[in-house]
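For this view, one protein chain was removed and the others were kept in their places.
When the chains are written out, they are named A and B in that same order, and each has its own residue count from 1.
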Amino acid sequence: MSGPFDFTLALGDDALIAAQRLAEWTTRAPEMEEDIALANIALDQLGAARLLLSYAGELEGAGRDEDALAYLRDDREFRNCLLVELPNGDFAVTMAKLLVLSAYQLPLYTALAGCADERLAAIGAKTRKESAYHLDHAALWVRRLGDGTEESHRRMQAGIDQVWPYAQELFAAQPQAPVDPASLRADFDATVSAVLAEATLTVPDSAWAPAGGRDGLHTEHLSYLLAEMQVLHRAHPGARW
Amino acid sequence: MYGNDFSGEDAPGGLLGEVEAAEAALRAAAERDRGAPGQDVDLAAYFAEVIDADQKIEPRDWMPEAYRRTLIRQIAQHAHSEIIGMQPEGNWISRAPSLKRKAILLAKVQDEAGHGLYLYAAAETLGISRDELVELLLEGRQKYSSIFNYPTLTWADVGAIGWLVDGAAIVNQVPLCRCSYGPYARAMIRVCKEESFHQRQGYEILHMLAHGTPAQKAMAQDALDRWWYPSLAMFGPPDGDSTHSAQSMAWKIKRFSNDELRQRFVDMCVGQAEVLGLTIPDPDLRWNDERQAYDFTQPDYAELMRVISGDGPCNRLRMEHRRRAHTEGAWVREAAAAYAAKQASKEKVAA
Partner (left out) sequence: MSERSERLSVSDHSPLWEVFVRARRGLAHTHVGSLHAPDAELALRNARDLYTRRQEGVSIWVVPASSITASSPDEKDAFFDPAADKVYRHPTFYDVPEGVAHL
């Protein structure tokens, strides 16, 4: 799993599942302004997903478009990391997920912008600006929750602790891929540890490193997410919307 | 054209053209300068003069207490409707049948949150805080549009909301762009401009369904059947029973009666339904040559009153959802306030 198709599909799935989870916050955010902000980030992720999945479909050459890839695959065929499929939890868990995801996506897309594949480079150039904003937003909230009240500190640390093990999978080496994720780890560690320090939070120390998403071995959560996302599309085979 | 609003014929560019005309009228009214009231001018007379001249009342102007109260009630109700109105459509974001539709719907629901915030800000210029308004909503002491107490059962309902509910809202809101209260008129101009895509996306959804598979077409017709009369009811009770109308019209808060707007809406929809190939569920709907308008069956106003008073299919669900989001977000808002206070005191020490 390191050819251009697998690689592009995995990034597209990351963005799609992240968008699906973030969109679940709509009408539920802690403040109305934040409802708008989370929808913006979800829209960015969804936009990236559409570009990446469309391109993956072209690379595959089997006639699958973005919707065929999004709606007509089962969970064993999805290649997203486990991190994005985890349930939203409370706002702290969501911000912890967003911090880890965006601190990974930013150097990834930045590297992609300079890669040899022109299409991926164009996608990277567009999405890295969005990732910078997502990272900024996540960091802003992690600081506020970490250094806010006693309760928010407790919840934010718990959120980081819960999410942290899932970061490992993001950086598994893929030497043949357009960008080797292993090369992004140092950048990620520097970004995240600076944010956590400022937020008076501690970097969790955990040897547990759940993985499998890139091989289609997911958590139990993904199948439910897909069941909801795909239900209408699958109920009307061949229909146009 | 100024002060006369639309004549019944669409301004160039349709509804969006009317919004632009309203904006131009607002600018023109601002150009016709009016000195401030002198020392011994009767403030009430001055207020009446401004209204008569189709100029705008601004926040620090003197205004009758009843004008202020009416505006607070109406703008708040409008803001609450935008916020609660996110729920029925938000219900389908996770299941939207294509990624393109998912993106459009998410952006639309997000716009509604934005519109709610513009309107809360307009209400706040009248001397009430957003916190207070939110509390009034959560305690059930202020209303929101009855339409959002109906469920979205199928994807076609998302289309029907865009076409009919947003369509009715626009017919209601375009005249509000000329409302006598400046901040409300300006907020409505912004809202109406942004909403122009909402109705079109709804219509497009229904058009795709109506020209799709038999199951899709049936879904579209079913949605029209369920949303038609509740949409007509959105214009409020018939003029004879409307409690606030006369005074609001005199103050130029409201510029057309409920029945005038309802008629205008029906006349617009008939042709649009024909293009869709769907049937409006009203056997008595027919063109009246004498009135140059369609005759139609009135919605069930008793049902409207039941829904407004809390017994619609989804009133409890919508309110519970809003209350839960507010309650569960409290610790986040407290954390942000605590962080801001800490930072402010650090800055003070540093200074």
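One rule holds in what follows: a residue touches a chain if its C-beta (ideal position, glycine included) is under 8 Å from a C-beta of that chain, and two chains touch if they have at least 3 such contacts.
Being a predicted model, the structure only gives us computed values, none of them experimental.
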Residue among A:L16, A:A37, A:L51 or A:L86 that touches the chain left out of view: A:A37
Contact residue for the chain not shown (choose from B:E23, B:D54, B:E89 or B:E124): B:E124
Contact set of subunit B toward the excluded chain (per top definition): 35-37, 58-61, 110-111, 114, 117-118, 121, 124-125, 127-132, 183, 187, 190, 194, 333-334, 336-337, 339-340, 343-344
Contact set of subunit A toward the excluded chain (per top definition): 31, 33, 36-37, 40, 136-137, 140, 144
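Just so we're on the same page, only the chains that are shown with their structure count from here on.
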Rounded Å distance, subunit A centre to subunit B centre (Cα mean): 36
Residues of subunit B defined as touching subunit A within the complex: 83, 86-87, 90, 93-103, 106-107, 109-110, 113-114, 116-117, 155, 205, 208-209, 212-213, 215-216, 321, 324-325, 328-336, 338-339, 342
Subunit B-facing residues of subunit A, complex: 16, 19-20, 23-24, 26-36, 39-40, 42-43, 46-47, 49-50, 53, 66-67, 70-71, 90-91, 143-145, 147-149, 151-152, 155, 228-229, 231-233, 236, 238-241
